[in-house]
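Of the protein chains in this complex, all but one are displayed in their positions.
On to subunit A.
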Amino acid sequence: MSMVADTSVPVSARRPRKLPVEASILAVLVGIALIFELLGWTLRGQSFLGNPSRLLIIILQVSIVGLLAVGVTQVIITTGIDLSSGSVLALSAMVAASLAQESDYARAVYPGLGDLPILIPVAAGLLVGALAGLCNGTLVTLGRLPPFIATLGMMVTARGLARYYTHGQPISMLTDKFTAIGGGANPVLIFLVVAAIFHVALRYTRYGKYTYAIGGNMQAARVSGINVTRHLMLVYTIAGGLSGLAGIIMAARATSGQAGMGMSYELDAIAAAVIGGTSLSGGIGRITGTVIGTLILGVMTSGFTFLGVDAYIQDIVKGLIIIAAVMADQFRRKRRSI
């Protein structure tokens, strides 16, 4: 099987072994962190990095976006895109929260439901996410819609459904067992485990080889016997499932499910993937890069708060970094093709 994948990935798309692209992204991450370290000493008189709990918080505040980014990275590798992740997050947060309310709360969405085992809201949230993803996959493959359009439709629809579910009312008074999922460093743990799983899956399994093969050249992948339709559906379903997981964690962390959750997170997730070296033309990208891209976003949020800089400056810098990342990607490819 590996032979199939090897021939279908264009030579130009293969990473040169000696200089992994992650090295340069890692350098950017370290560089940004050092700038904050320097500014911290000069402006605030204290260390930015020399604080273990800050390092945890940096990952904690981006672990939800990170989960979405792991999903969208895989979709982008297949030359697709997923714009629906933030809205699907909200929908699954609402559904999961509605099944995890305290049984003695009089104004529950489903009064008299009783305390359900924790597995039920979690499974429901994952299922909602996976179903939305499957819908995306079906629209892209069988419906022959461009991924941008299919997932744009899902983005609007899922947000509408999330609002319609309780007519915009937040769902609160969740059981302690459920909120424990988002407590402490759990989101970080879940994010890192999920990232590790998909890193291995993409690099060392047939699933990954198919994914890169389809992204490198879809026609060649089809001709060489890969069931492209089925595989794309799987990739979109996984991305949806990860959005569902992110929704569960977000509801647990905020101890509330709200229809406005995850607004424009899909763009942060795509940004993390792109900063991390995933090419929007498909075929190229790694989870390690995406994780570093996610951390760059986290370091910036923490760093600017640490310095007491206005939140809007952060968006300006984030935008510039995304542009720089894509320009670097173009530049690298041009150089390779010469």
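Just so it is clear, a residue touches a chain if its C-beta (ideal position, glycine included) is under 8 Å from a C-beta of that chain, and two chains touch if they have at least 3 such contacts; residues count from 1.
Assume contacts and distances are computed from a predicted model.
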**Report entry** Name of the absent chain as recorded in UniProt (options "Molybdopterin oxidoreductase", "Sugar ABC transporter substrate-binding protein", "NADH dehydrogenase subunit L" or "Cell shape-determining protein MreC")
**Finding:** "Sugar ABC transporter substrate-binding protein"
**Report entry** Of A:Thr138, A:Thr157, A:Ser224 or A:Ser256, the residue in touch with the unshown chain
**Finding:** A:Ser256
Report task. Taking the full complex into account, find the residue in A:Leu39, A:Ile57 or A:Leu280 that is in contact with the omitted chain. Result -> A:Ile57
Report summary line: Where A:Arg163, A:Lys209, A:His231 or A:Lys318 are the choices, the one touching the absent chain is A:Arg163
Query raised in the report: In the full complex, which residues of subunit A touch the absent chain?
Result: 44, 46, 51, 53-54, 57, 60-61, 107, 163, 167-170, 172-173, 183-184, 250, 253-256, 258-261, 263, 301-302, 305-306, 308, 310-312
